Every structure is written in C-alpha cells, then in structure tokens.
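Removed: one protein chain of the complex. Kept in place: all other protein chains.
Each chain gets a letter, A and B, in the order it is written, and its residues are counted from 1.
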Amino acid sequence: MIPEDLKYTKDHEWVRIEGSEVVIGITDYAQSALGDITFVELPDEGGEVKMSDTFATVESVKAASDIYAPLTGKITAANGALEDTPELINQSPYGDGWICRIAATDASEEKVLLDAAAYGQFLEESKS
Amino acid sequence: MSYIPISDDDRAEMLKAIGIRDVDELFKGIPESLRTSSFDLAEGRSEIEVERHIKDLADKNSTDLVTFVGGGFYDHHIPAAVDAIVSRSEFYTAYTPYQPEASQGTLQAIYEYQSCIARLTGMEVSNASLYDGGTALYEAAMMAIRITGRNKIIMDGGVSPIYRKMMYCYTSNLSIEFVETPVVHGQSDRSEIEKFLDDKTAAVILQNPNFFGAIDDHSDIAERCHAKGALLIESVYPLSLGVLKTPSEMGADIVTGEGQSLGIPLSFGGPYLGFMATTKKLVRKMPGRVVGKTQDAEGRDGFVLTLQTREQHIRREKATSNICSNEALCALRALVYMCLIGKDGLKEIAELCMAKAEYAKQRLEAIKGVEVKRTSPTFNEFAIRLSKDPNEIIGKLISKGIAAGFPLGRYYEDLDDYMLIAVTEKRTKREISMLAESLEDALWS
Partner (left out) sequence: MELIFSKSKQGKRGIKFPRVDVPVEVKIEPKYKREKLAELPSVSEPEVVRHFTNLSKKNFDVDSHFYPLGSCTMKYNPKITEKLASLEGFASLHPLDPQLIMGGMLTQGALEVISNLEALLCEITGMDAFTTQPMAGAHGELTGIMLIAAYHRNKGNKKKYVLIPDSGHGTNPATAAIAGYEVKTVPSDENGVMDLNEFKEALTSEVAAVMLTCPNTLGIFNPHIKKITDAAHKVGALMYYDGANLNAIMGKVRPGDLGFDVIHLNLHKTFGTPHGGGGPGSGPVGVREELEEFLPVSRVVKRKDGTFALDYEKPLSIGYISQFYGNFGVMLKAYVYILLLGKEGLIKASEIAVLNANYLKVKLKKYLDVPFDKNCLHEFVASVSHQAERGVRAIDVAKALIDKGIHPPTVYFPLIVKEAMMIEPTETESKETLDEFIEVMKELALLAEREPDVFRDFPKTTCVSRLDEVKAAKDMDLACLS
C-alpha cells in the first residue's frame, strides 16, 4: 500500500505537500516493521528542523526508530493525539497517524524525495 | 576442589561424538604463538583449607569496635528474616529476568521494591536500582542534562564529598560546567545558589540530611529551580524519611540515595544499592531497568521489564546509560527490610536514631574542649569541634574499642578540627556514655 499522491524518503517517511506546508508520517512498511507502537516522542511546535536531522522518535516494545526530517523548515503542528494513542500510526499510517506539519523553507529540497513508484522499487530492492 | 559433573567416560563419549581425540583440539583455533606465557597459580585447595585461610583473614579485621562512624553508611540492625529470604537460591542464583514467565519471583519483587521506594520518597516511579548512591546521583545529573538540554550543574557543599568526587570523575570527558555552593550554618546557601542559577542550569543537586547530618527544607530552592527551567535533584538517606519531609513534598524532580541502611550489611563498602525515583513525566529519560505490571492472555496479572527502548541493548550508543544490570539482590534486601519495618516501624526507627543522636550531642557538648553547633537541626549524625586534633583523639579511642567518628578534615580542608558522629538504633545509652567519657579522657589526660 503506497499512496500515489505522497512523496517518500529512504528512511520510510512520507510527505504530503499542501501548499507551503508539508505533512509528515511514517510509511505502512515502517509501522509494520516496528510492530505495535507504544510511544511517539513528538517535536516541539515552533521548532526549526534541518533536512536529515532527527526530530522525532517512534518506539515499539523492542525497537526505537528515529525519524529524520525530510525537509528543512519550521514545525507548525505536531499530532498530539499520538501522545495517548500512539497506535494510530499502526492503524492509519497515512491518515490519523501523521506525525507533524512543517512549513518548508527550501522548495528545492523536495526534488530529492521519491515518488510512489520509486519508493516501491526501493522497497523491492531492499527486500532482495 | 572442582564443580564439574563430567566423568572420564562421559568425556570420552563426548569427544567421540565431536569427532576428536583430545580436548586440546578444540582450542586449535588459537595460534600456538599466542598461547599463555604464564599461569602461575597455586593448586586448588579443599574447602577446609580455604575456610581456614578466609577465617584467618576475617580475624585480622576489627569488627568488635563500638562504632559511631557514619558518613552516609550506617551500622543499622538487619532482621534475621532479611538474610533468610535472600539466602534462597531461587533468588540469588537466578539471572536477570529476561524471560518473564520464568522470573515472576524476581520481577514481582522488583515491582514491589519500586512501589516501596515511590511510597518512601513520595515520588511516582522508581527504577529497579543502580549500583550505589554515588553512581545514582551521577546518573541523575546526566538525566537532568538530557531532559533540559543544558549543561550546568550546581552542587551544594553538603552533598557527600564522596559523591561529588565521583561526579567529577565520571564527567571528566564531557563538557559540563559545575558550580559548588557552600554550606552556611549547616544548611544550603540560598543566596549563592540563586546567584548561579540561570537559564543554562540543568539541575541543582542537594542532599537531605546533608553530609553533616543537618536537616533542611528545600521547597524554596525547588521553586527557584523550576522558575528557571532547571530540575531539583535530592539525594536522601532513606531511613530519615520515616519522619522528614519528603523530597516530593519539597518539589524535587529526581530523587536518589544510598540504600545501604535498608537491611544491607556494611560489608566493607559493597555491594550496596543506589535508588532513583522520579515523576511519570520524566520516566522515559530515566536510566536503569524498570519493571511494569501487565497481564497475560488469560487476564492474569504479571510483571515484565519494560520501557526497554531506553536501554543499551536496543539503543546502543543512544541509550540513556550503559548500565545493563541492577543490584537486584540488594533491592530484594531493601524490600524485605521495608516490609518488616513497615509504616509505623519506619517512623519509630527514625525517631529512635534521632533521640539517641540528640542524647549523644547533649553528653558531648557538656565536655570542655568539645563544641557542638546548634544552628540547624540534625537527624542521626552531627559534627563536633574539638580543641585537639580529631585524628589523635580518634586514634586514642580506637585503642579503647570505640570508633568515635569520622574526621571531617579528610574531605574538608577547613574543617580539620571537626569530626562527624553517627548514632543508630543499635547504640545504647551505656555505649554513648562510654563514648563521652572516653572522649573527655582523651582530651584531658
């Protein structure tokens, strides 16, 4: 399940571009690899992030996965619902399980993101 | 002596199964040139011989002294039931409870221990224990640094000098700024702390009762810390919490301490028990193992190691600490002790210690050449100033069978005419009188 309308990173994050803002989450593949998610450490709203910085952590019982910022910008919102119901990421990785919104400051960075087909191919390659 | 249940026949059969003739062949992966150049040890001995040797060594230690030495480590009574429980090999020969179904005994005991430490300190959560009071305090400082993202630590001069030395040792490769503030009239110096407390401060570290035995109420300092976004770390003497204001009531964020007084023998410095308690909000940044309560598929309550994503075996170089054990058997001692002593007993022993210490204070301050400062209340330990070198006096009293106290000059240069005297529930009125009389004698004869 790789939605066509999103962009992706090789760290298994997805990005939905909505005008000057982007919404970020982790892919279905990532949530299923982690298993039952027990905790999400959310970034502070208003904080600045640089592309490739660790800005959030998603934890299951036996693993902790750092989330890297796919783009540079300012965090405009974090999904507070994940504090009490981190399992939203398992249930709806591309919907209610979104992690945060970033006001991206460098549109050129979007070029390095993968489209659905490229991400799908990347998944296939990393499996073999 | 050997503890090997493999007979010669067994060995022959096993070698055959492996397909070799000699055990040495199993070591052929080790190049000859690297083999042991020396292994000059004595031959193995019998239990009888070793027991005789060890008893001879034990006899070279003087343990029949009447002791008033404390300094954070105390000669408290240990109920026989504590030893009986920890002597069960189901507890002491088990490993870390990695397989919860096969380790519910250890896990439930740790959960109960965590619960008792939380109730004792008034905090919400405790970990499964750390090595000792000193390492627990260092871990607390690192935890505060992680939480606040700041790197300045203010330490009160009343924090055990041993702990402070450990703190400097552990952080010597890190860029952490330390400020030490003095003790005035026995208590923390508010104005000095305030002077250094700023928005770069990760934590203020205090101790109650402090190294000199003095009691304080640190609520005002907690408020000032929080106003600046810093944490308050309190190191406490667990038995004193039978009566004293809890670190939680004062507003502390992280509480640590040495658990030796909770049923653990002095044993020449270890093994002891470092405890750490904090709030639920901060628990994910807390180092060390933690046991949590949960259920199995049939709805039965059970216990597991939890929040393991903080730990080294998952996080590796990003772990909250490198610790991968706890002092489980010492924690069990502390738990059994806390259960036996109970709610009322804890208050009684705290009052008993205080009463005896106060009596010792009164007897000693009546002696010419002894000065007792009464500027702040104390728990079961207090400093006295002598008109003669405390080392000389302590030496004289040792020859009379009394370990009179600890010379403060050992750790505080400007206090070389002071000594620290600790009194526990084990000391009798007669022994305290003996101390007073011998001390007077040593000063004036």
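We adopt the following convention: a contact is a pair of C-beta atoms (placed from the backbone, for glycine too) under 8 Å apart; a residue touches a chain by one contact, two chains touch by 3 or more.
As the structure is a prediction and not an experimental result, all values here were calculated from the model.
In the complete complex, the hidden chain is touched by one of B:165, B:226, B:374 or B:388, namely B:165. Touch with the chain that is not drawn comes from one residue among B:153, B:231 or B:328, which is B:328.
If you put the missing chain back, the residues of chain A touching it would be 36, 38-39, 59-61, 86.
In this section, only the chains that are shown with their structure count from here on.
For this pair, chain A with chain B, the centres built from the Cα atoms lie 44 Å apart. Taken in their complex, chain A has these residues touching chain B: 39, 41, 59-64.
Across the complex, chain A is touched by residues 284, 308-309, 314-315, 318 of chain B.
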